[in-house]
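Next up is a structure, given as structure tokens.
For this view, one protein chain was removed and the others were kept in their places.
Up next is chain A:
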Amino acid sequence: MTTETTTAPAPARPRRATFGNVVSAEWTKVLTVRSTFWTLLAGIIVTIGLSLLLAWAFTSQYGEMSAADRAEFDPAAYSLAGVNFGMVAFGVLGVLVITGEYATGMIRTSLIAMPRRVEFLAAKALALGAVTLIVGVLVSFASFLPCQLIFKSQKIDASLGDDGVLRAVVGGGLYLALIALLALGIGALLRHTAGSVSVILGVLFVLPIIAQFLPGDWASTVSRFLPSGAGGAVMSVKPAEGVLSPWTGFAVLVLYTVVVLAAALFAIQKRDA
């Protein structure tokens, strides 16, 4: 501590913080808290672990399966099955990135530093999207490749060169990143960690169950357009009955995410911090 403080007061500076500055700040924010590390680690372990487990279980029963079951087998989708559980961790990360600021009071410091709130939240989404996309794609490959080695024992493995396989594996990473962004939007709207995590879990896991109980055609129609059902289509090479085509389904999930983020941008602009 010293009484030497600062230089003379700065004259009004014409300089303006760029959007790049804001993105860089948000990127640093995401990477400088431990919760990011732990949630992503959990996501990686769950995704790869469950995929390997399912691949092993399937391969060991392959001998007793009927021809019809064998024909339905999709080596890409089965090797990415863990994504459907690992996405919880990505969703939690998406929520924490914004509700962590509200819970600690950091949001006020952030908005004093960057009062252009649309830029602030957009930069946050971009930083979160980049982090989760990189980790998501890596975990997707790390899930796919060892599973194919397991499938190879029954000569049912796929390779990245096969039709649609590369799209499915990269799609796994895109899907995880979008879940994180959807969760960010929910977190920004609710501003509360527990509530937002409950909502994202409800959307991903409870809604599909409820949809199953709908009468007649409604069950499959609604399931198909739910975020998880629609977005998950991008990870399959042999589309199952009643599922949207890969990119159409993915586009539906993008649409949900854009709508929720747009609502969040509107809300953060209007509300008192």
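Throughout what follows, a contact is a pair of C-beta atoms (placed from the backbone, for glycine too) under 8 Å apart; a residue touches a chain by one contact, two chains touch by 3 or more; residues count from 1.
As a working rule, contacts and distances are computed from a predicted model.
Enquirer: Hey, which one's the missing chain according to UniProt: "Circadian clock protein KaiC", "Glycosyl transferase family 2", "ATP-binding cassette domain-containing protein" or "Na(+)-translocating NADH-quinone reductase subunit D"?
Expert: For the chain missing from the view, the UniProt record says "ATP-binding cassette domain-containing protein".
Enquirer: From the listed residues A:Q61, A:T109, A:S153 or A:S245, report the one that touches the chain absent from this view.
Expert: A:T109
Enquirer: Looking at A:T28, A:T221 or A:T248, which residue reaches the missing chain?
Expert: Answering carefully, the residue with contact to the hidden chain is A:T28.
Enquirer: If the hidden chain were put back, which residues of chain A would touch it?
Expert: 1-18, 21-22, 24-26, 28-29, 32-35, 100-101, 104-106, 108-116, 270, 272-273
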